[in-house]
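Please read the structure below before turning to the comments.
Just one protein chain is left out here, and the rest sit where they should.
As written, the chains take the letters A, B and C, and residue 1 is the first residue of each chain.
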């Protein structure tokens, strides 16, 4: 039997990616799609690539009949999400793709997002959605907070190393190269093709990127003491993909061993042989993660490289993986699509 | 029950695309993969994006145990294909993706490919693989010849118009913009990123492109007299996609009506409302075709625009669609993947 | 002695391209730059690639001291331009890059731009800026109207053929592939990198593109009777470049001969040997035009292909070429920069 789901905020890239993935998911069926400014439009007008799917017309959130809906994906903008979710019936399962419920501590939220959280009780309730590390909690959760896409990529590199204690937590540098779809469909000058193609640049450098809040929260919890990492994201002239190059101090073979061991039984996390390095091209359009480890000529230093698709494993694929757990579906259902290359 | 298939020539892009699509096809299972120069290698080495699939090691063709295999996909180079297929057991069903069996007339083959056909009896037997127009023959066929990717795109624009008699067959111009993956994985200077990105150019202009042989054969058969079209392909700096802009003489509304009527019940062929125009982005990675028609300010002239993914509907998706028919599967099985955008 | 020039509207791509070219022009010096919404900003903030030039701060038009300025480049939006130019002192020479003065007939202007012209007397005075065809008039002009970039590319293909009478004026089709910078720096969803890269699509098809007004005006004047062409522009995923593929009816050798003869002494117009075809990559960043001609297998049909850089020869390079003539500089001064490849 198929579960009925709604996608709130279906007119952005993560909304469209949810629809793309659900299109061939045997256990989910889209009962409602919303888009405030595009209410009344067909998805074919908003996203012509979805024109051949049989989809509900976009509506306003208040117009959605929630009866019979099993789960709601919330792909709304940050801050909007917390207000909308607070009004949803308690019986509904919710996977939120915004930043609103990623940080557990209200003070942290205010630090990184600049104002107090509007629904602190929900913030407490929400489970952090990095599936491979919160599987049991997610299975039992009513509200799951999808991770930041950059935050997901960085954590796949670092978590097993902190857990295994094989690196120095004081010296972690994450240099990240992100595709442009991570910035969304917003009309910003620096996202125009003419501005962005054929070049690369850093942004939000110097410890200012909001996904640092997630790194701080998660890494500190693992290490049992405050851990701060350096993190510099760069925009790369590609539509999809995140590559994290993580510089760590520790024995490279031990680093590789810790990662390999930790991900050994994970369907979506593919650890390459020692010395081999991944490419974002090879996970494009898929829920898979490729991870490589290489040692430096200087003993005691290692580089971990993680490649994900920001829209899939970094957000909408992760969301469906979590929804599968919440609905009692097989965790990988609908997500085994092979990467699209070239 | 799953059908066992083999992919001969799995180290090129169309081979990889077959593997990608079969990965989530519930009725097919890959029993063998071959690649002459890469025999002994794992697909993960040749195409790292397929590393998370459980696949046979690449072997040489003569090493493949054909017992129990239901169908063979032949993604070998032109000319090689005819020699290999001639040696395969008569009991095997075959979908060939090369150019070897597209032309029915041995003289035409020699004209366009520069030497006599090595297996003329197979050439006679082969069915032309443009599914929507040869469905019954394909269902009954032992050997199906996949169409040229450009030839497929052009025919989706023109065939219904010749069938309906709504255009002047003397005045058909096909201006085509093709993504680079259509040129394959060959090491050619003009396919390097630095040579090809950030620019566009025509090639094989002036009536010299081999896919003209297919246009001549098919269009003449429909019209009942020799039809010759003008055809200029251009290389566009994108990996996937073919856009055909077809200039025809006839009433634009009649052109739109003929196309709409003809494709009304076709799952993969999506005709846009009159005046709307397609984009290759919106079919990327999928088996869908988007088709638009617009009239000119000069009465009696119309433009038909067709967008396909050259690797999917243009070759490997088409191949699987045909294989589905040959194996008694549902025609759309494994092919309903939504396009990947952005 | 260096001529003082002002660039009105320096915050768009054609404005920036003017500044780039004037930077190494020995006979021009930038005395003023304007940008209404960015007044008070330095060019380094608006266009960081110009940060190493010593440039005036952006001001409002009314703040510019026009004393001592020899020539004004107007890179303002359409419609704004006619109002601004009407207020400039009669002693100033002006090269306008907008569409406002391209059409000589007020009725044509109203047809294509949807409202009456606000300065019809200036419209009459303006000289059409396709340098190689209006050289003497430009030299003597006070106000020169830069051509549309698409219009320039198409005319380089067709004008010599109409002049020489070697093609049928009833059957001219221009299929154009344009880089994205031609659409300017406007915040439009379809110009985002994620929307535009990795795909191609037509726009303004069916005889609706405004540059048709220029084709109609110019081609009819040459032929001595109304000439209408078919014209379909496509957006290609590249920043710079226009490729026109012109389908004409006439003897291909005669077509090549007419073009070769006409452009024989033109520094910027490079005609390739018969059968060779150009690429936009090979004129990138330069004022050069590459032109190729090929015959079809059907006698009496030819294809002419023209490649230009839309920002250089298609607008700002052309503007400087015209300004050189107006100021008594050598026509090629500052414009001999070799194309940038790769």
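In this text, contacts are C-beta pairs under 8 Å (C-beta built on N, C-alpha and C of every residue); 3 or more make two chains touch, one makes a residue touch a chain.
A quick note: this is a predicted structure, and the numbers were derived from the prediction, not measured.
In the entire assembly, the chain absent from the figure touches the shown chains A, B, C. Checked against the full complex, the one of A:200, A:253 or A:332 touching the unshown chain is A:200. Interface note: of A:4, A:42 or A:234, the residue touching the hidden chain in the full complex is A:234. Listed here are the chain B residues that touch the chain not shown: 13, 180-181, 185, 187-189, 191-198, 237, 239.
Within chain C, the residues in touch with the undisplayed chain are 13, 16, 19-20, 23-24, 47-53, 181, 197-198, 239-240, 267-268, 270, 278-279, 281-286, 288, 290, 336-342.
Considering the complete assembly, chain A touches the hidden chain via residues 173, 175, 177, 194-195, 197-203, 205-208, 212, 228, 230, 232, 234, 236-241, 243, 245, 247, 275, 277-282, 284, 294-298, 301, 303, 305, 307, 342.
Throughout what follows, only the chains that are shown with their structure count from here on.
For the pair chain A and chain B, the distance between C-alpha centroids works out to 36 Å. Averaged C-alpha coordinates put the centre of chain A at 45 Å from the centre of chain C. Chain A has residues 13, 181, 197-198, 239 in contact with two or more other chains.
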